[in-house]
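Reading through the structure tokens given below for one structure.
A single protein chain has been omitted; all remaining protein chains appear in their positions.
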């Protein structure tokens, strides 16, 4: 239907593709659907057969279909590849999307809450029940999974990944590509370098140098605490 | 008042009893009230005196009143007995309710979020601030307490119990009657057997055989991690 006088835009920003059809993508497909403001054209995945479905959304093919989608007027994409354990997998999807001419808006589940003074850059995902607090900055491509808390004034690098339940206190700085496990905690004012892997349930008390792996369930730095009456 | 033409149903599905009047039941009574679509007829409890109240809802008596309630046209029940530490307590309440002719709809607090592609079977409770993700299956009678995350593709057995803040990664399978403690984490793809007890804050990294007890605050399997620069 033609709408008289309404301007013709270069593309329809409501039509979106999801890049990635694995487990995580199911949470992200549901998030995009429940937002109500997007129509999912389909899933792009390099290993799922074209014509199959992921929870009801059709698989369109692999990266080779991106130029066709652009020609068809689709320019909006969501990267649903998590890259847990290897951030380059998620990063490379962003590279493919950018080269093909797509843009990636931040996506926030309606049950999450983002304070208006926080800043989410492009490609950021914030999943159900999470919270990003006042004055925090979340750089491009970062994935904030369920029930995560990012407190006031935090600065999170590009393509960082926060697993469900991670709690980051105020004034924490996290370098690019660092991944923080489920229910891990990071103390106020701590600096975590880039490309760190922080395991599930880890307790981070002090700064963590770039490239460090902190194992699940451990305390950083290691110490022998003696609980006592004060 | 008689409503012309509107059909007469066998029973009024909006009238509900709560079985159990202990501590947990207060959270569940509040959940049922805030949903707005149920009228609580009263509490059935075998040890609280008939005629007393639980946060304003009357105690009707013990299991002996179930047949009277059925005759009175009540058929909908919510099992608010937790059975932490002994799953048979919760299971036996379901048996009494089924024998008397009641049905138990799933109950979801309005601040929780269930992805539409997830499946909750009968008798499942999901309390405030929790999340059940895409394609997950939650079998009958399971209790998902506050701020729990059940990720994509999980399959949770019958009458399992997830305490506040438990975080279950994607593709996890949990056997019947297993209980997972507060803020415990379970890694992606892990299989937990039936009748396990996982303590508060436990970090589950690998499969757990049926009948295992993992103590609070411990890592499974036990290991001596050495945090280091990669």
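Here are a few things to note about the model shown:
In this document, chain identifiers A and B correspond to the written order of the chains, with residue numbering beginning at 1 in each.
Going forward, a contact is a pair of C-beta atoms (placed from the backbone, for glycine too) under 8 Å apart; a residue touches a chain by one contact, two chains touch by 3 or more.
This one's a predicted model, so the numbers in the text were calculated from it and none came from an experiment.
Interface note for the absent chain: among A:105, A:170 or A:211, the touching residue is A:170. Considering the full assembly, A:117 is the residue among A:39, A:52, A:88 or A:117 that touches the omitted chain.
Contacts to the hidden chain, counted on chain B, fall at residues 23-24, 26-27, 29-30, 33, 55-56, 84, 109, 111, 128-129, 146-147, 163-165, 181-183, 195, 197, 199-201, 209, 211-218, 220, 222. Contacts to the hidden chain, counted on chain A, fall at residues 111, 113, 115-117, 129-131, 133-135, 147, 149, 151-153, 165, 167, 169-171, 183, 185, 187-188, 201, 203, 205, 218-219, 223, 225-230.
The rule is simple: only the chains that are shown with their structure count from here on.
Note: centroid distance chain A to chain B, computed from Cα atoms, is 30 Å.
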